[in-house]
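Every protein chain of the complex appears in place save one, which is left out.
Our next item is chain A:
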Amino acid sequence: MHRGKGMKFVGDSRVPAERKPNIPKDYSEYPGKTEAFWPNYLLKEWMVGAVFLIGFLSLTIAHQPPLERIADPTDTAYIPLPDWYFLFLYQLLKYSYASGPYTVIGALVIPGLAFGALMLAPFIDRGPERKPSKRPLATAFMLLSIASVFYLTWESVAHHDWEAAKKQGAIVDVEIDKNSDGYKIAQAQTCTSCHGGELAGGAAAPSLLELDLTAEEIADIAKNGKGSMPAVFKGTDEELQTLAEFIVELNE
């Protein structure tokens, strides 16, 4: 390659004017059946990737991503669970020697030692040998770690009440019969203009689907108002009774 004096550049740039041909390297002198990454090997990788993508897309079509009901911080009875790949750490915190006053051990010391050792593996396992059988300590510790992770994950899964978990997070879908007398009264008495057509609440009013009230209490609120809600109900006592019972039914 030409350097220094007499070198030609493209315009006033630092790009050399001399063109280099774009020729792939010759791999015939390499050992074994070495092949070029571009384009030979990439084409095969591409096909593996395509097969993988088909499988992956089939998974996403067959299994809907889960979504539980909207977060409700007041629900103190909810039993939390992390994503599956954190279960082994979560399970560790359930043992008496790694929780309560010893939380630091379960949350920090044990995982810290394990992941610290993983990160510093090249400096702990320093010998020149690469075969697993020739470095028994490294192999043994890694197998032990894998066994522990699998065991802890298994324990966590086995001791979780999946039925209850499914129930506690389920999205509550209340079916409202919009042809019922109760709903028609709710519409006529303008309940729906604030509480919404689905009675699920809005910016100006709370949901009517999560009430813990009796029919009498509901009737009283509808007739006399409560808080920022005005006294809206102007119908007959019979209609009031039907409306209150309709709302109570929705909350069962």
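What we mean here is this: contacts are C-beta pairs under 8 Å (C-beta built on N, C-alpha and C of every residue); 3 or more make two chains touch, one makes a residue touch a chain; residues count from 1.
Operating definition for what follows: contacts and distances are computed from a predicted model.
Per UniProt, the protein behind the absent chain is "Menaquinol:cytochrome c reductase cytochrome b subunit"; the candidates were "Dihydrolipoyl dehydrogenase", "Menaquinol:cytochrome c reductase cytochrome b subunit", "Branched-chain amino acid ABC transporter permease" or "Lipopolysaccharide export system ATP-binding protein LptB".
Of the candidate positions A:A121, A:L137 or A:A188, contact with the unshown chain belongs to A:A121. The residue touching the chain not shown here, chosen from A:Q64, A:S96, A:N179 or A:S228, is A:Q64. From the set A:M142, A:C194 or A:L211, the residue in touch with the chain omitted from the display is A:M142, counting the whole complex.
Residues 10, 13, 15-16, 19-22, 24-25, 27, 30-38, 40-41, 44-45, 48-49, 52, 56-57, 59-61, 63-73, 75, 78-86, 90, 93, 103-104, 107-108, 115, 118-119, 121-123, 125-126, 128-132, 135, 138-139, 142, 146, 168-169 of chain A touch the missing chain (whole complex, contact as defined above).
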